[in-house]
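In this view, the complex is presented without one of its protein chains, the others remaining in place.
Up next, chain A:
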Amino acid sequence: MDSLFFFLASLTLLCALMVVLSKNPVHSVLFLIITFFTISGHYVLLNAQFLAVVNIIVYAGAIMVLFLFVIMFLNMSKAGDKIKTSTISKFAGAIAGGMMFVVFVAALKDATIAGLNPETYNSQAGMVENLGYVLFTEYLLPFELASILFLVAMVGAVMIGKKEQGESHF
């Protein structure tokens, strides 16, 4: 189990790095999809099958398809070779990244890993039944608020996508 975790973790990090490093944006998107799969693998290792599958359906199945869609239409692969990053933005990137790194080190240097408590540990916590129960009792308000947020976003999308008066596409 341990070796499986380390294999998955290193694969995740490698693919996430490749997202940033690949020159071709379509390759980046494909590596990002593989990253989502490996993260789902982590969820399965934690016995959270529902989360694993929903992660794949929502991110790999829906959002990344739209990403791929847009990037394929933009056809950036030819322009991509000519883009030169200026020296100033390289410096700025290095400084910003370095500061981010410092913040991380500062935040995590005193952190401790919570050990396993056999009394409160429940291996079934990630199952669908438990998740649904918790969502509809303990976290009902955040759950409903999130659904209202989605509804608002949907109405907004319909508003933007609606045909203007006098405009005809077909």
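In this text, contacts are C-beta pairs under 8 Å (C-beta built on N, C-alpha and C of every residue); 3 or more make two chains touch, one makes a residue touch a chain; residues count from 1.
As a convention for this text, contacts and distances are computed from a predicted model.
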UniProt protein name of the chain not shown, from "Nitrate reductase large subunit", "YncE family protein", "NADH-quinone oxidoreductase subunit H" or "Nitrogenase iron-iron protein delta chain": "NADH-quinone oxidoreductase subunit H"
Absent-chain contact - pick from A:9, A:30 or A:45: A:30
Contacts of chain A with the absent chain, listed as residue ranges: 24, 26, 30, 33, 49-50, 53-54, 56-57, 60-62, 65-66, 68-69, 72-73, 127-128, 170
